[in-house]
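With one protein chain withheld, the remaining protein chains of the complex are depicted in position.
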Amino acid sequence: MSSRFRNTAFAGQRGRSGYGCHPERSEGTIAMAFNRPFGSFASLRMTIASLRMTIFATTVLTLVGCQREERNFQGMPPSATSTMPATRQTGLQPGPPVRSGPMNGPYEQNAYGVSQGKTLYNQFNCSGCHFQGGGGIGPPLMDDQWVYGSSPENIFETIVEGRPNGMPSFGGKISPDQIWQITAYVRSMSGLLRKDVATGRNDDMQVRSQEQAADKAKPVQSVIPPSAERQ
Amino acid sequence: MTASGMLSLIQQSHSVLNPSSPQARLIDRLWDAMYLVSVIVFLLVVAALLWGTFRRRGPEAPETDPGRERSLTTAVSIATALTVLILFGFLIYDVAVGRQLTRGFGKEALQIRVIGHQWWWEVQYRDSIPKNWATTANEIHIPAGRPVALELLSNDVIHSFWPPTISQKRDLIPGKDNSLWLQADTPGVYRGQCAEYCGNQHAKMGFLVIADRPDSFASWLARQRDTALTPTTALTRRGQEVFLASTCVMCHAISGTPAGSRIGPDLTHLASRQTIAAGTLPNTRGNLAGWIVNPQSIKPGTRMPPNQLDPNDLQALLAYLESLK
Amino acid sequence: MSAAAAPAPVPQPPPAFEDRERVRRELEQTWDQPPGLVPWLTSVDHKSIAKRYIVTAFVFFVLAGLEAATMRAQLARPENNVLGPDAYNQFFTMHGVTMMFLFAVPIMEAMGLYFVPLMIGARNVAFPRLNAYGYWVYLCGGIFLYLMFFLNTGPDVGWFGYVPLSGPEFSPGKRADVYAQAITFTEIAALVGSVELIVTIFKNRAPGMTLNRMPLFVWAMLVQAFMVLFAMPWVATATQFLAMDRLIATHFFNPAEGGDALLWQHLFWFFGHPEVYIIFVPALGFVSSIVATFTRRPVFGYPVMVLSMIATGFLGFGLWVHHMFTTGLPQLGQSFFTGASMMIAIPSGIQIFCWIATIWAGRPRFTVPFLFVLGFVVLFIIGGFTGVMIASVPFDQQVHDSYFIVAHFHYVLIGGAVFPLFGAFYYWFPKVTGRMLSERLGRWNFWLFFIGMNLTFFPMHQLGFEGMPRRVYTYLPETGWGDLNLLATLGAVTIATSMLLFVINVVKSLRAGLPAGDDPWGGETLEWATTSPPRHYNFEYPPVVESRSPMWESGPEMPVVTGLRTDVRDTLVTTLLDAEPDSKHRHPNPSIWPLLAAVATTVLFVTLIFTPWGAVIGTPLLLLTLLGWGWPRGREKWEQQLVESEA
Partner (left out) sequence: MSSQLGRCTSLAGGALLVLLGCSGTADRPAETAEQTSSLPSRVPVTTTDSSGDDGQWIMPARNYASTRYSSLTQITAQNVAQLQLAWTFSTGLTRGHEAAPLVVENTMYIVTPFPNYLYALDLTQPGAPTKWTYKPDPALASQGVACCDLVNRGAAYWDGKIYFNSLDATTHAVDAKTGKSVWRTRVGDINKGESTTMAPLVVKGKVLVGNSGGEFGIRGWLTALDANTGKLAWRAYTTGPDQDVLIGSRFKPFYSQDRGKDLGVSTWPGDAWKIGGGGVWGWISYDPDLDLIYYGTANPGPWNPDVRPGDNKWTAAMFARDPDNGEAVWAYQWSPHDLFDYDGVNELVLLDLPIKGQTRKVLIRPERDGYIYVLDRTTGEVLSADPYGYITTTKGIDLKTGRPIEVPEKAPQTGKVVREICPAAPGTKDWQPSSYSPRTGLLYIPHQNLCQDEEGVEANYIAGTPYVAAIVKMYAGPGGHRGELTAWNPLQRKAAWKIKEKFPVWSGTVVTAGDVVFYGTMDGWFKALNARDGTELWRFKVGSGIVGQPIVYRGPDGKEYVAVLSGVGGWAGAVVAGGLDVRDSSAALGFVNAMKDLPQATTKGGMLYVFALP
């Protein structure tokens, strides 16, 4: 075994792979650009005022753009979900509760995360029951009816813990980071995310309008969860 | 073979100009010819340019002199005619080589299907008996001296299959079935890499073509057809439990177990492979552990998530994975 | 713009000195562009606009160069950490897109827009306001692209933007939309420029400048403009298809629904290959101009040169598939494209032979522009040979998408286009600024560039053979590619140094360069007949041309056309083939509308990326500005006078 490779494998995190897009930095650049003399004092004050607004606007823009485009490869630190009982081989039994951690809906503004969520949604067979949002074995996800809540935390919990009426628990099976990505995608199905963050069509058969064209649904608590049929 | 030994072998055999197959040799010869002609012509042209620039000039006027213009015309015409001739020669040679490369090798060829994924290679050995199909990843074993027909597919983006030492490249294009003939003269390890930009980890989408002696290839293939070995020790049994209960099972398949997902490489015979992470790291316990715990530090953007496992579970998992010969 | 049915002016011997002084004063007043921001924004002078084009394009050249330098830093050693994959992908895409769309094509067209009117004795381009619009659109597109880049939304799909990677499934976010739309901007600018050039060359030539007396540079620009006209719509189509696939879920490139991923490649390369010649053909024009001037004789074989350029223009459209030899297309069809690709080497070869013949027969002066031409020949032959090699299907299937290709096209594009361009900078800088560039710094600039260029790109041939694919953000140490990559990075440093010297040279010369005079080199063509820098009206009187080398054959005493009014902006229109005076055209006044229309265009394109409502916002805005642009403004002063005088 080559020792170099061992080093590589255990090398510390190499930091973010994106070249980073820190609003602070942009701010600094702009401030510098405006640091030249501006003539009279009055106009200087006005300039500073408008400069502040410019900085503010730029920061907002930068934040929006950066957050949307960030490729956060490193993900969040894996949470303590790894202490799952190793005997649980399928998830049809509800899993143990998992705290969703301090970050709630970290991918709500992130197009890359949503897109990853969409890929995982299909690959992890979420689509097997919920299809492309219309439902079938599981309830629809593209409508405004939510049996177990529509907030990112609710959806995260639903995926992690499962729900009694057939929703398997995926806690420990899917990394929390990926669950958050799936969560963001699920919310995009009914237009709960910004359109410029939601995904376009897949290179597959088109069976529904693309998520970025989804009308924003106003989530309502579903009156009749499937389990209500049981007395 | 030790990891470092393997890598030095790769180093030697990772070149277009060191061909180890009939196809690559044909192309190498074509290159030799073109190179030779080009160098000669280049030297001639540069010599003409330098001579034209620095030649001693008489006191003659720069005005156009009809006689000199005529001789210039002749010179330019001859040069042009030579250019045309050389190009025509190239063309004939090219087409001849092209025809030889696309010639079919008949039924005796081994059929292998290679599917490009972001960012690894799925390899399927096909057989008329479905039971004998075998799936592996990132390492293509072939019998040395026997033609191999590769079927090249992709279901995500365009990739390109390129082991320079033994073959030209061919793209794997969604919606298009491509094929390629391959043959390695001598047993050896030939490295290749994806040659079409395919996203974040295009740079580390490598693979090995491993040419075996026919008999060792046959035994290798027979082993690949088997289902995974059942864990025998408590540690490996625990490792299998960890595998089936953790994130692993969502993406990877190990035949003979309930793990049957095709998102990531098939791990049925993981321990029989020389590298992991698509030809990126030698398959050692340390690398495997590093890869499982934090793949994103090795291949940022790869689809495998980081996994924080209990140290004992990790050791058990590693023991299990290393038992998958 | 209205045409006046005035009697065609007639060639006259040069007027007396006093007349010229008066005319100059009057023209000065009529064509004046006062200093200040508003006149600057409304200017329609082709020289001002082309200068801006050139400066802007050069800024983008520097930016793209910095991106390249960063990439070289990342690749200097294996497993380096300067850039991660995500950033690297944006960098190499931005480098390609910037170099191709924001530097090469615009700067070549800009050189044409500056010098074509001067060389053909015209006062301006045919549609000056459109010209301004083209520049503003280009500028907006460039700013948009770089703004997005700084917002982490820079394209990361490669300048070739292959689907499905650039499609909606594999390129989330807006990066690929930015790519598609940025190209649309530059397409519009390029198309506008090509229309300008074609009409200007066809209709505004000085009397007597028949087609076969046109300078080779003008021929080159004509061929290039036609290539732009026929090539650019394809990539615009492709990027619009891509944008529609991404934004409104069409299926042009979705193989599952019956689309085709290869359709993109066909469309893209049907533009992309001619693109190389769009960049390269104007360079041929630079080389011809420089060679003629510095050998003091006309380029040998004028008709062959012209035919070669035209042939290049046609053949350039017949070999796009040689970018697709590894996609598994049928062998017979590929052989056809092999033939075509090799054939295009013939006209290039002929031109090189003709230049060598010209040099041989002439008396070369070793100025910096001439050095760049010599460098061009050497580098371009290398790039040409590798080009012929990769026209071969089997060989291309080995080296395609490897660093061999990177080496090849940098030899072609840097050697074939950037070297002539720098030669052209040194050659025409005196004309544009009235000051000479330093020859000493120029030589340093040349030799560092030449050495750096070879140091950077020659090892890449070998890297390609050793199996290093393009567009990789890093490589494993075991591959053994480290040493040559380090060498290439050192070469990049050398190139960067030479570029720094060039910038220093320009800055120094602008401040304190030697005054150039009207014709410092003893040039062959008409641009040397006017002042340095030329006045806004270019020539007091449009010259009358009697040969291919008007400056050498007729000299300063060349006949001119009189009869154009000096109190209004009159220009002369001539016939297409023989350049007979045909009519007078009223030249438009400065206008703010091109700028406003360009801003409206930008609003339309940028908002469309984010919402279909962009069309609803942007289209009326654009229509409004076009309405303002074309709004009839009543009878102009000169028309009024004409009516009065007739009454």
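Chains here go by letter, A, B and C, matching the order in which they are written, and residues are numbered from 1 within each.
In the analysis below, a contact is a pair of C-beta atoms (placed from the backbone, for glycine too) under 8 Å apart; a residue touches a chain by one contact, two chains touch by 3 or more.
Please read these numbers as outputs of a predicted model, since none were measured by experiment.
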For the unseen chain, which displayed partners does it touch in the full complex?
A, B, C
In the whole complex, of C:35, C:258 or C:330, the residue touching the missing chain would be C:258
Taking the full complex into account, find the residue in B:73, B:102 or B:155 that is in contact with the omitted chain.
B:155
Which residue from B:21, B:83, B:118 or B:135 sits in contact with the chain not drawn here?
B:135
Mind listing the chain B residues that contact the chain we can't see here?
126, 129-131, 133-135, 155, 174-175, 225, 227, 249-251, 253, 255-256, 258-263
Residue by residue, what part of chain A touches the chain that was omitted?
89-93, 122-125, 128-129, 131-140, 142-143, 145, 164-168, 203-205, 207-209, 226-227, 229-231
Can you list where chain C touches the absent chain?
255-258
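Criterion: only the chains that are shown with their structure count from here on.
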By mean Cα position, the chain sitting nearest the middle
C
Tell me which has more C-beta contacts between its two chains, A-C or B-C.
B-C
What's the chain with its C-alpha centre farthest out from chain C?
A
For chain A paired with chain B, centre-to-centre distance based on mean C-alpha positions, whole Å:
35
Roughly how far is chain A from chain C, going centre to centre by Cα mean, in whole Å?
44
From the mean C-alpha coordinate of chain B to that of chain C, what's the distance rounded to whole Å?
38
Shared interface positions of chain C, touching two or more other chains:
84-86, 164, 170, 255-256
Give the residues of chain A that touch two or more other chains, as numbers and ranges in rising order.
8, 14, 17, 71, 73, 203
Where on chain C does chain B make contact in their complex?
84-86, 89, 158, 162, 164-165, 170, 255-256, 260-262, 295-298, 300-301, 304, 326-328, 331, 334-335, 338-339, 342-343, 345-346, 349-350, 352-354, 356-357, 359-364, 374, 377-378, 381-382, 385, 388-389, 391-395, 397-402, 464-467, 469-476, 478-480
The chain A residues in contact with chain C across the complex are 4, 8, 14-19, 21, 26, 61-62, 65-66, 68-71, 73, 111-112, 114-116, 195-197, 199-206, 209-210, 212-213
In the complex, go through chain B and note every residue touching chain A.
2-4, 7, 174, 200, 238, 241-242, 244-247, 249-251, 258, 261, 263, 281-282, 284-287, 289-291, 294, 296-298, 300-302, 305-310, 313
